[in-house]
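The structure appears right after this line, and notes come after that.
Selected chains from the complex are presented in situ; the others are not included.
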Amino acid sequence: MTRTSITRREYDEWVREAAALGTAVRYPITSDMVNDSAGIVFGADQYDAFENGLWSREPYEAMIIFESLNEPAVDGLPAGAAPYADYSGLCDKLMIVHPGKFCPPHHHARKTESYEVVLGEMEVFYSPTPSVEPGVEVLTFSGMPEGEAWPEGVALPKGREKSYEQLTSYVRLRAGDPKFVMHRKHLHAFRCPPDSDVPLVVREVSTYSHEPTEAAENNLAPLPSWAGVHDNDFVSDAANTGRLRTAIS
Amino acid sequence: MTRTSITRREYDEWVREAAALGTAVRYPITSDMVNDSAGIVFGADQYDAFENGLWSREPYEAMIIFESLNEPAVDGLPAGAAPYADYSGLCDKLMIVHPGKFCPPHHHARKTESYEVVLGEMEVFYSPTPSVEPGVEVLTFSGMPEGEAWPEGVALPKGREKSYEQLTSYVRLRAGDPKFVMHRKHLHAFRCPPDSDVPLVVREVSTYSHEPTEAAENNLAPLPSWAGVHDNDFVSDAANTGRLRTAIS
Amino acid sequence: MTRTSITRREYDEWVREAAALGTAVRYPITSDMVNDSAGIVFGADQYDAFENGLWSREPYEAMIIFESLNEPAVDGLPAGAAPYADYSGLCDKLMIVHPGKFCPPHHHARKTESYEVVLGEMEVFYSPTPSVEPGVEVLTFSGMPEGEAWPEGVALPKGREKSYEQLTSYVRLRAGDPKFVMHRKHLHAFRCPPDSDVPLVVREVSTYSHEPTEAAENNLAPLPSWAGVHDNDFVSDAANTGRLRTAIS
């Protein structure tokens, strides 16, 4: 391991170029969305991504998220809905991933997502079966499609290979495709193809995002039970901790 | 009253031009989204909008909706959430309104919305206080901002003036602005300014849209209790019926 | 023949929708560019295009041009260049053609053009050999590529078939392709594929456009010899006259 942080210059160049790209595709990026939680490096060992830089096309877990909306949608709910309101709400994000880089394997107990590719192509890896919490009965309706087998030769981040094993399904999404829904409780990851000329740019519309990131830490919880909830459950422990704070030196 | 329908040619030109505009701003419009429920005329008396055409800048209630996602997000919910699941889910729409035309006053008991202007400017008229259902306790968190007073000289659709009376707040939204949230149970309407050079193009990200339109009528209900639910409650009775079926001759 | 003009309503809807589409793809359309010379119907017999409307996908010769620049570039030329300055200059246009419609066969003695597809696909038909003016020696450098044979089943405008006969080469251009150059003195035409979901939107960067259209008729000639020059030479006589004035009733 060579590095355990990203320099301020590297970080700012990464995030500001991405913000400009987001603005160019008309995403409503306001200045408060360009902050130290936007660039995410998924664990101390992934800072090596910046040794050769984001255009090295090497496999690492690092990405950018610009969040334009994270609305709990609690207002106007019947009081009886309070115990379940954390499964609802509205979140809108622009996610930017450089060639070869990954959003690592994780699932959300509560959050259902949808993807809309804006630029580049999105390779999604996922588990077609949901994770099960023993003793908890859940509703089912449409489920996830089976997907395809992985293509040959996907270069995984070193030391993280095992965390991808249960994500046996694959789909490749392009601009103009129908929205692709990732139901809650399904493991998923995605990457930008290493040979891409552009970073992958994806809009994610989802239910509320429960993430105690640095940028969110002073937000008031809409309901007391939401305080401190972290609904991102990464397969790799290192990714889990990395999500919430970026080491900028 | 001069007309009670729109011709097939008028309808197709209206919807196809709008679909091209949506594609031009990169909204993921697929061919199944261009259907006979996309163009909406809010009641028999509003077909007069087509007497002088959509560029007459006259005030009528007519608009286009291209829906790229209406996901119930029922999969993976705890079984106990079933009675409240109709307040949740994910919907993504592109709405296109010609100069002077309106989306008429209505509210949703269940649906919370957010607006993102893509092209043109959006004049939103709304009630800052939610409607109250007697005997039902509801949660509150952020509420709606007070907004501004209406500007001078807003030309309302003839015969529909009364339906706008309770919408005393006003806000004007532009491309690049932060997302604007319209909480459930608040009356709202909006228009494209009559002097605009372009139709207003807005992306709406919201919770599930319960609308038994023609295009949706063969969809399976995710939960039995959702069947036939119409969560759009227009102030004007005529608008209410108009929403679900367009008279194309 | 059914019609010899387009109604004001039809014209305005055609041109204003196209202007909005141009704005959506960020072309710098200013209000003075939206005028009665923007919509072009190439001859009295082509007004039938509006009998079933622009989305009928029928073959007619009709298109829209928004001209953002027509700069003679005479300033600063050596005085000796005056006799040849009409071959130079800079013109930038956005051209919008509905499915099935054509820009009819023509050539320019002076104007060299280039195409950049912005939306949809462009089918170009052209002659790979330049027209020759007896006794005039011309320079040659790269010439035109040979192109492909026409695809099967291109539906030509009725009564205009003969005017396409010498345009034996074919190329299909898409967004992101390299600029395609059409050298001066080569016959050319193009269309939007009839099955397209969007109008074809093309940017043309060319040398100066000598066209005494209505909108241009009060412009001062940069050099006396330019006054009244019409450098658009259509194969069909009817198209030739149609170019300069649109009959709006």
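The first chain written gets the first letter, and so on, giving A, B and C; residue counts start at 1 in each chain.
Everything below uses one rule, namely that a residue touches a chain if its C-beta (ideal position, glycine included) is under 8 Å from a C-beta of that chain, and two chains touch if they have at least 3 such contacts.
Given the structure is predicted, the values throughout are model-derived calculations rather than measurements.
Asks: Of the identical chains, 3 are shown; go ahead and state how many the full complex includes.
Replies: 4
Assume only the chains that are shown with their structure count from here on.
Asks: Should the pattern of chain-chain touching be classed as line, ring, star, complete or other?
Replies: Topology of touching chains reads as a line.
Asks: Take the average of all CA coordinates in chain A, do the same for chain B, and state the distance between these two points in whole angstrom.
Replies: Centre-to-centre distance between chain A and chain B: 30 Å.
Asks: For chain B and chain C, let me know how many angstrom lie between their CA-based centres, rounded off.
Replies: Taking the average C-alpha coordinate of chain B and of chain C, the gap between them is 39 Å.
Asks: Compute the distance, rounded to whole Å, between the mean C-alpha positions of chain A and chain C.
Replies: The separation of the two C-alpha centroids amounts to 47 Å.
Asks: Two-or-more-chain contact residues of chain C, please, as numbers and ranges.
Replies: Residues of chain C touching two or more partner chains: there are none.
Asks: Write out the stretch or stretches of chain B touching chain A in their complex.
Replies: These residues of chain B touch chain A: 23, 25-26, 28-30, 68-69, 71-85, 87-90, 92, 109, 112, 114, 116, 118, 130, 136-143, 175-179, 181, 183-185, 205-207, 222-223.
Asks: State the interface residues of chain B toward chain C in the complex, per the touch definition above.
Replies: Checking each residue of chain B against chain C gives 9, 12-13, 16-17, 19-21, 23-25, 29, 31, 34, 52-55, 119, 197-199, 201.
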